[in-house]
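Note that this complex is displayed minus one protein chain, with the remaining chains in position.
Up next is chain A:
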Amino acid sequence: MTTTTAVTLTGVTKRYGEVQAVAGVDLAIRPGEVVALLGPNGAGKSTTIEVLLGLVRPDQGDVRVYGDSPTNAIAAGRVGVMLQSGGIIEDAKVGELLDLVAGLHQEPLQPQEALQRAGIADLKGRKMKGLSGGQKQRVRFAMAIIPQPDLIVLDEPTTGMDVEARRDFWASMHAETAHGRTVLFATHYLEEADSYADRVVLMRNGRIVADGTSAQIKASVSGRTIRATVPGADLAALAALPGVRDVETRGDVELLQCADSDDTLRYLLANTLAHDIEVTSADLEDAVLAIGAEQETLA
């Protein structure tokens, strides 16, 4: 293979005192992929990103960004980064910050263009400290696209945004990925990983525990859920039905987690007055929870 990967992490570990933040991560990202690094707080997402960007030196392992060291890839303007918080100067004006970042790069996007793409052309003359959390995130986003990077790395980009701001943000982001950019974003919002990533890398306790498309990860968890209203339902009896793993009651609706929903359905229809029946396969959240539970059991 002569094709260079965008990012390659090989056997990366990082320990902070007692905490093994990253416990052996191997990850290869191909150019053009949009990858979500998903996991709860403390899963090792941020440390992995810091290692990938050369901000943190791994205890073991190797990092390549476009076949080079992170520092060289950054010096060449191939990486745009949007960090989780901070990273800006509060008493600077938006336009000043963007002019500066443009001045530090070889072939920058015009600051005005970056502002427009981030949807904040009207904020140019405003000081950072007067902006809302969502507006600041947009400034960080504008700063990240100024280098015209091949790879954009975003650490929890929508933290602190409301639903609408989040949707707008991803719309801007989509416009960027349409140019064939490689994107790696860390998030703990499952919905973002599900909707915006081609590939989901699930991290837990410093390790990658699942890696694939969102559909593949969902499929890795077997079984379906039946929702039904069952008059006169007896929880114990329902739990004992063929194919049922678990039962839960929400209002007058029963949720039956089934290993084999077909058997359960046959029984329900034949022997009970169950109505308003819905059958759904696991969503990403169920998959993530199931994979997490599996990990706990193994640990």
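Assume a contact is a pair of C-beta atoms (placed from the backbone, for glycine too) under 8 Å apart; a residue touches a chain by one contact, two chains touch by 3 or more; residues count from 1.
In the analysis below, contacts and distances are computed from a predicted model.
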item: Omitted chain, identified by the protein name its UniProt record gives, among "NADH-dependent phenylglyoxylate dehydrogenase subunit beta", "Transport permease protein", "Cytochrome P450 family protein" or "Fumarate reductase subunit C"; value: "Transport permease protein"
item: Candidates A:T4, A:S85, A:Q110 or A:S195 - the one touching the absent chain; value: A:S85
item: Option touching the unshown chain, where A:V19, A:A75 or A:L273 are the choices; value: A:A75
item: Residue in contact with the excluded chain [from A:A23, A:L100 or A:A121]; value: A:L100
item: Chain A residues touching the omitted chain (full complex); value: 46, 50, 53-56, 74-77, 79, 81, 83, 85-92, 96-97, 99-106, 143, 147
